[in-house]
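What you see is the complex with one protein chain gone and the rest in place.
So that you can tell them apart, the chains are marked A and B in the order they are listed, and the count of residues begins at 1 in each.
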Amino acid sequence: MSYISLSDRDKKEMLARLGLSSMKELFTSIPDSIKLNRDLNIPDSKTESELVSHFKDIADRNMDQNYLSFLGAGAYPHVIPSVVDYLASRGEFVSPYTPYQPEVSQGTLQIIFEFQTLLCQLTGMDIANASLYDGASGAAEAVLMAHRLKRKSKVLLAGLIHPQYKEVIHTYTRNLGIRIEEVGFSSDGFVNDADLQKKIDAETSVVITQSPNFVGVIEDLESISKTAHANGALSAVVISEPVSLGLLDSPGNLGADIVTGEAQSFGIPQSFGGPFLGFMACSKEFIRQFPGRIAGETVDVEGKRGFVLTLSTREQHIRRERATSNICTNQALCALRATIFLETIGKEGIRELAWHNVQKANYALEECVKISGIEKKFSGAFFNEFVLEFGKPVEDVNIYLKEQGITGGLDLEKFYPELKNCVLFCVTEIHSKENIDRLVRTLKEALNS
Amino acid sequence: MYPEEYHYTKDHEWIKVENDEVVVGITDFAQKQLGDVVYVELPQVGAVFEFHQSLGVIESVKAVSDIYSPLSGEVIAINEELDGSPEMVNEDPHGKGWIIRLKLRDETEIEKLMSVSDYERFLEGLED
Partner (left out) sequence: MIREPLIFEISDEGKRAYALPKLDIPEKKDVLQDVRTRKDIEGFPQVSEIEIVRHFTRLSQTNFCIDIGFYPLGSCTMKYNPKINEKIASFPGFSHSHPFSPEELVQGNLEILKTTEELLSEITGMDAFTLQPSAGAQGELVGMMLIRAYLEEKGDPRKIVLIPDSAHGTNPSSAHLSGYRVQEIKSNEQGTVDVEDLVRAMNDDVAALMITNPNTLGIFESDIKKICAIVHEKSGFVYMDGANMNALLGECRPGDMDVDVIHLNLHKTFSTPHGGGGPGSGPVGVKKVLDPYLPIPVIERRKDSSLYFNLDRPKSIGRVQSFYGNFLVVVKALAYILSLGPNGLKEVAEIAVLNANYLRKSLEGEYHLKYKTPTLHECVFSDKFQKEHGVQNIDIAKRLIDFGVHPPTMSFPLIVHGALMIEPTETESKKDLDLFIEAMKRISKEAQENPEVLKEAPHTSYMRRLDETKAARESVLRWRPEEKEAPQNKE
């Protein structure tokens, strides 16, 4: 294939205009000593139909698409209304860039403004940005923001933040003189309050907590935020499953200063982990230290309401090394999908969606714990994920499940060595009673074999 | 245009001396260069600054500029009205758009500043 639009005559004419006789002469500023002077050693070009069959073959080697899956842990299977794909694939959304020229980018800008509003409504915060890369970088940006605001040396991370988010926080902060300490978790699956009280001190910038946490348990954010504030620290909350916000009280209402997380659940397929959709919201007083693009309302010269990117002096293209973040793009197309999703699902729908998740997950848990050799690991109330403890290694059970066409839960031991034989299951509205009953039947066979 | 009794810096700040205190703002030239000012980040009252230390930031829609302390001293007042009305820096840069009031540590530093004629000559040299 080729996507060039010049005819042979065009090329000739244009070269002649430049006083050149060959394409080669266009590159005389590149010294011969570093010219490649051979063809790139890559496969020959393919036509559209060859390309399709090539990639079909590769996609078919992903056997997981034929399995019944109960994996969550930061990437959730949810319904995606058909309008999402239909509208989000419009060229007017897919093929522009950042709305630098607001007069010809009102669609993108108004959608960002609506996205910001929806995220504020869900999180209970004053302001939200146009999105960040993903939940992990969002969590890292929240730590950096809190550090800029408080200028203290220590950050406290709840142990049950998504382990891969924690790793990214460590990567982002490794060269900045920020000390990170982890707060342990209690036997019922919450932040260990005694450990938090012990570790928090006047040098703590922020306490960062995930809810529902990595093992699915809904944290007591109000109590954690109070502890943070009593010690002069900020409270930052990570949400990896934002469908929960349809039902659970908003972090803003529970004392959070910064809320960040992953919004893949809102209309974005699991996509083998990306592109996803990081988000961030905070109290208005912190706006000068807020990272990422923001759209704001204004008027044009005729007084008509319109939207522009605003407060950009925080950003790298103006403040350079003193910017609030090095982020340049956002995940606009993913934010568009989330906006379409949320506006389609709507006020009743978001509540109902959350309720179905809680109901299905609770049903699944109750059916599973009837099996001998399976125990519920944590007693705390959960949203759509829960941990089971098996009477035998998770790997053995998962091998059996796989033979029966089911990808089981996530083996937690590789993230938390103390959680031996423990497995994280995710059940959402997409799982029918029949799906859940099949899992339960198969688990019973696996445990009793 | 530029008040005779003020002193000036190459960073385009003006300084009005009142005994051992000075009022500091940015010049008309500076506000024009910046364009519409949308935010002024001010220091806390009581903060102490060395000569030429950054004491705040002034932001327009598409530019950020440091405000440098033209003299060493302690901040004894800030123009709190700029928080709600940053446009005063554009509308009345040499008056209502003042930024901070400093109590001087060393009055002899004033001698290092430019007079109005020096400043006007300095501005002429900038035009290319």
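Criterion: a contact is a pair of C-beta atoms (placed from the backbone, for glycine too) under 8 Å apart; a residue touches a chain by one contact, two chains touch by 3 or more.
Here the structure is a predicted model, which means the values were calculated and not measured.
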_Among the chains you can see, which ones touch the chain that has been omitted?_
A, B
_So one chain is hidden, and I want to know which residue out of A:I200, A:A233 or A:L254 touches that hidden chain in the complete assembly._
A:L254
*Considering the whole complex, which of A:G184, A:G232 or A:G349 touches the chain not shown?*
A:G349
*Of the listed residues A:I30, A:A194 or A:A230, which contacts the missing chain in the full complex?*
A:I30
*asked:* What does the interface between chain B and the hidden chain look like in terms of residue numbers?
replied: 35-36, 38-39, 59-62, 86-87
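Note that in this section only the chains that are shown with their structure count from here on.
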_Distance between chain centroids, defined by C-alpha means - chain A, chain B (Å)_ = 45
_Under the definition above, what is the set of chain B residues touching chain A in their complex?_
38-39, 41, 59-64
*Quick one: which bits of chain A touch chain B in the complex? Just the residue numbers, please.*
288, 312-313, 318-319, 322
